[in-house]
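Below you'll find the structure, written out as structure tokens, and then a few comments.
A single protein chain has been omitted; all remaining protein chains appear in their positions.
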Amino acid sequence: MPHLVILYTANLDRPVAQGGTDMTALCRALADTMLATRDEGGKPVFPPGGVRVFAYPASHCAVSDGGTAGRAAGGSGDYGFVYLNLRMGRGRSKETISYAGNALLESAKSHFDSQLKQQHFGLTLQVDEGPEVFDAKTSTLHPLFNRT
Amino acid sequence: MPHLVILYTANLDRPVAQGGTDMTALCRALADTMLATRDEGGKPVFPPGGVRVFAYPASHCAVSDGGTAGRAAGGSGDYGFVYLNLRMGRGRSKETISYAGNALLESAKSHFDSQLKQQHFGLTLQVDEGPEVFDAKTSTLHPLFNRT
Partner (left out) sequence: MPHLVILYTANLDRPVAQGGTDMTALCRALADTMLATRDEGGKPVFPPGGVRVFAYPASHCAVSDGGTAGRAAGGSGDYGFVYLNLRMGRGRSKETISYAGNALLESAKSHFDSQLKQQHFGLTLQVDEGPEVFDAKTSTLHPLFNRT
């Protein structure tokens, strides 16, 4: 049940020529990163049938001072922000968490290379171990990957 | 302040004939399940004025391997996923949490019966006890249910 939820400023959904980016491609890239992540023993860190990346542009938002400092620094004042939150089950080692977190961070930074260079832009990734007190699932996806 | 937030693949918003479903009806069914849930003493587990179910289709998403395994298994490769997260206050008994969780799970599984049979589809429900360090509310809804 590892999932990654992305909350972001809607200006990133603009055409690429206007500073936007392909967020569906980002979702795919991050899912692929999750699928490729192996632990010290070479086993997948995340079960393939449980990998999901969901991205949500904010319908309304306010970022920092609204643009004043950015314009004073010669920018457009049109800030961009992306928040990535991975929630996964308990029990993975510190090393595995750090390795997976860094792999996702690098994947995201690579995707937003242009924004980081051309816009006042922030990207934050946080990984949580779910504090759930009840957890249940049903899936016809998992069995696709449990065949021998 | 119990609330249930549903994150899901937008393909579920398609017309029913194309594999979609009525997500507003799901919200209502789950809210009704919450309203009907009683503890061992017969008291409502969730205050009626605080029951909310909010559902959000992802604007962009990536699920599992993107469809490869599903197509290889004879499916469309168009995976569906629903994540249901109930957040509630601390203090309910293990039995009550388990009972409420199972009631919501059954309600959701029943709603997605067709998807579970006809699509490669995953459904996960998690219940969290809120870890809030500050909690405040104001409401003209609660008083509707506190009259005698």
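Which chain is which? They are A and B, in the order written, and residues in each are numbered from 1.
Please note the rule applied: a residue touches a chain if its C-beta (ideal position, glycine included) is under 8 Å from a C-beta of that chain, and two chains touch if they have at least 3 such contacts.
These figures come from a predicted structure and were not determined experimentally.
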item: For subunit B, residues in touch with the removed chain; value: 1, 3, 5-6, 13, 23-24, 26-28, 30-32, 35, 48-57, 130-142, 144-145
item: In subunit A, positions touching the absent partner; value: 7, 9, 56, 58-66, 69-70, 73, 79, 81, 83, 86, 94, 97-98, 100-102, 105, 109, 116, 119-129, 131
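Note that only the chains that are shown with their structure count from here on.
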item: Between subunit A and subunit B, centroid-to-centroid distance (C-alpha), Å; value: 22
